[in-house]
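Every protein chain but one is kept in place in this view of the complex.
Every chain is named by a letter (A and B) in the order it is written, and numbering of its residues begins at 1.
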Amino acid sequence: MTAGCSRGPETPGVCEIAAQSGAVANGDSILLGSIGDASNLIPMRAGDSASHEVAGRIFDGMLAYDRDLGGLEPRLAERWEVSEDGREITFYLRKDVRWQDGEPFTARDVEFGFKTITDPATLTAYAEDYLQVSRFEVIDDHTFRVSYDKPYAPALATWGSMVVLPRHLLEGQNINEATEFARNPVGLGAYKFESWGTKRQITVLANDDYYRGRPHIDRVVTRILPDQQTQFLELKSGGLDMMGLTPLQFTRQTEAADFTRNIRKFNYLGNGYTYLGYNLLREPFTDVRVRRALSHAIDKNEIVSAVLLGRGQPAVSPYKPGTRWFNDRVNDPQYDPEKARALLAEAGWTDSDGDGILDKDGKPFRFEIITNNGNEQRAKTATIIQRRLREIGIAVEVRTIEWAAFINDFVDKKNFDAVVLGWSLDPDPDQYIIWHSSKTEPKQFNFISFDYAEVDALLEAGRRTFDADERKKAYDRFQEILVEEQPYTFLYYPESLPALHCRFRGIEPAAAGIAYNFKDWYVPQSLQKYAMTASP
Amino acid sequence: MKTLRTAFHNRLTVAGGVVVAILIVVAVAAPMLAPYDYAELDAARVLEAPSPAHILGTDGLGRDVLSRMIYGARVSLLVGFVSAGLASVIGVALGAVAGYFGGRVDTLIMRLVDVMLCFPTFFLILAVIAYLDSSIWNIMVVIGVTSWMGVCRLVRAEFLALKKRDFMVAAEGLGVRPLWIILRHGLPNAMAPVFVAFILGVAGAILTESSLSFLGIGVQPPDPSWGNMLTEGKATIEVAWWLSVFPGCAILLTVLGYNLLGEGLRDVLDPRLRNR
Partner (left out) sequence: MTSYLVRRVFGLIPLLIGITFVSFFVIQLAPGSPVDVATDLNPKASAEVRERLQKTFGLDQPLHVQYGQWLGRISRGDFGRSFAPHNRQVAEMIREALPITLLLNVMSLCLIMGIGIPIGVLSATRQYSVPDRITTVFVFIGFAMPGFWFALLCMLLFGVELGWLPISGLQSLDYDMLTLPQKILDRARHLILPVGIAGLTGLAGISRYMRSSMLEVVRQDYVTTARAKGLDERTVIYNHALRNALLPVITILGLSLPALIGGSVIFETIFAIPGMGRLFYDAVLSRDYPLVMGVLVISAVLTLLGNLLADVSYALADPRLRRR
């Protein structure tokens, strides 16, 4: 059946009507947009966000972060116990969960998932967390225990959906070539797979038997629209119900009445930050005074207002403001070109030959900022930095490079002066792999070669205890050191800017964003746009 | 002289020529014409509509669009000229060799041309440029290396025709070295169609660069090319029309100008098409 979409301007906007009508009802569809097609719906086999988003509706984990991202709440496991010494975790599974083909879900399925992900033959990028597990024991059908050699605080959160696979369907198959299952998976989540038109759309339908209760929205269609501008036009004309807006769309293109009568906007701090990272093996970035000078010379507020049009915050450290782990008592170097000049002079950089470029021992202060191509925000950020540094006498070149070459030829080989890049933030505060001095090998993530004994000790301590207060102490000190040392100039935390059609109700923005309670969203009967014929 | 006069008879050709000439002047005199530094940004004056201060408005970083357009002319024309020039050089060289020597060399070169012509050129460009540093030079080289086949065929055909002509046979009979014959007699005769192909190639390269920019792998900001300006303008098409309309029209006019000029010249230079 087709949707009746009335266009008359005389009728009040959906937003107005929806605000009044409240009764929870099942039904309707939601149309989401994705820039790229999914690649594989087996979570451990996929590397792209499109796949994980769709697979996330079909599969579930032992536990999940709560709406405040402060703690973990039960999913497939109804409870869990961490042993005294922090080396053993026992999960007690729910007994009422069934796979979407009717088979019961048991601890054997998790064991199968665990064995698969730790099998060296499995092509997965996610094995690392599970390779830390020294023993996996199935105690009974609904209980299993995992042991670690050393306490590993981030361990709990790793027991998400990555290791939940239906053993009865996949045992004996090569997971790398399980093309059939990867494109037509059977899960146990809120939605079940319906169809996948390559590079067109992926459809999932409500799972009537979902153990946490059937979701209200009948159907979720993810449309693949590679061009961001096309997505926005589709949103405006009703071809999409939800998308992440760009700062420009959010601030300048969504004011008109024909937009606001149908679509609601949200904004909250996203889970990530953008930074300028210095190669600490290269002169002159080895000198902390130079790094601090650069941070003083960069106006973070200007970047936020020009690149994000104000939809973000200047960044201070690799933790998100407003969360438990963020240290709000650190003194971030403020924008102060005079101070920057003074620090540089102290470090020996002056314009002795009067050419407008600082120099030291006859060498001018020139360096290159590289970033990956195709990310307009990063390119713009680098351009602004280039301009501001020029004003204090530093000549900067900006270069954008294709992603794989960028990683392979520049970042991995440590063949760069400075990079503009971003990290996404995990709710867990562990940042061992980014800052520990043992992670500076090629292909590892401490590619700026940050090496600071106290930080190493703090990161290790933070991993080895489950005590939140002790962890907090370690990570607070860690942030103080980062702010002092400025191995990165932390630039900004961008906001997430989702826009959503007004007919959807039940949205409760929280630290986790808006999508965490998707299963509770609904459309009041009178506003439902897509009627579904009974599915066979 | 007669051809020149015929050319002037066709007003479209003249119009094309005028557009091309103006653009070349703008590109060469960019530093004198641009009212502002094309890289000067101002976070407080982002996306301002055209005004007396900024005749064509400002862009997403508060930079002056007119100044960027003027410098963009430089970048875009450079891309066009160097790509088409490189294509012509390769085409002429291989075409001349194939046409003059004939035999196996000819077969080999012509098979290569056939093979290259089978591929969608844009695919080949993508496959290479996506991985390279998207510097202007790489883009020019890749476009040039993938678009010489037409010229090669033209030159070869011209040479084959020439070879049968009396003066070539005579020259060879007198023991003049082959290379000398190619350079002295063959090339000038083949130059007219090559020139037309060059002119059309410039237009094609400018368009190709704009397509690459759309995919995010054209000339990279902060260097302004019309292609990357248009791509940036695409995102703001509904709030800042000036960011897409000016670069879009610049590309349109330029490509149109080159094509009209090229086609007009072809009409004039090709005796088979000339009006009585």
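The working rule: contacts are C-beta pairs under 8 Å (C-beta built on N, C-alpha and C of every residue); 3 or more make two chains touch, one makes a residue touch a chain.
Since the structure is predicted, the reported quantities are computational estimates derived from the model, not experimental observations.
S.K.: Out of A:Asn26, A:Ser83, A:Ser147 or A:Gln229, which is the one that touches the chain we can't see?
M.R.: For the chain that is not drawn, the touching residue is A:Gln229.
S.K.: One chain is left out of this view; which of A:Ser39, A:Ser147, A:Ser305 or A:Thr350 touches it in the full complex?
M.R.: Reading the full complex, the residue touching the unseen chain is A:Ser39.
S.K.: So one chain is hidden, and I want to know which residue out of B:Met32, B:Cys118 or B:Leu174 touches that hidden chain in the complete assembly.
M.R.: Of all options in B:Met32, B:Cys118 or B:Leu174, contact with the hidden chain holds for B:Cys118.
S.K.: Tell me which of B:Ser135, B:Asn189 or B:Ser211 is the one touching the absent chain.
M.R.: Per the contact definition at the top, the residue touching the missing chain is B:Ser211.
S.K.: Extract the touching residues of chain A with respect to the undisplayed chain.
M.R.: Touch with the absent chain occurs at residues 1-3, 7, 29, 31, 36-37, 39-40, 45-48, 51, 120-121, 123-129, 176-177, 179, 182-183, 197-201, 221, 223-227, 229-230, 233-234, 236-237, 239, 402-405, 407-409, 421, 433-434, 441, 443-445, 530, 533.
S.K.: Name, in rising order, the residues on chain B that touch the hidden chain in the full complex.
M.R.: 9-12, 111-112, 114-124, 126-128, 130-132, 203, 207, 210-211, 214-215, 227, 230-231, 234, 237-238, 244, 248, 251-256, 259-260, 263, 266, 270, 272-273, 275
Going forward, only the chains that are shown with their structure count from here on.
S.K.: Report the inter-centroid distance (CA atoms only) between chain A and chain B in whole Å.
M.R.: For chain A versus chain B, the centre distance works out to 43 Å.
S.K.: Which of the residues in chain A come into contact with chain B in the complex?
M.R.: Checking each residue of chain A against chain B gives 228-229, 246, 248, 252-253, 302, 305-306, 309, 373-374, 376, 379-380, 383-384, 386-387, 398-402, 404-405.
S.K.: Which stretch or stretches of chain B touch chain A in the complex?
M.R.: Interface residues on chain B, with respect to chain A: 39-41, 43, 46-47, 60-62, 130-135, 216-217, 220-222, 232, 234-239.
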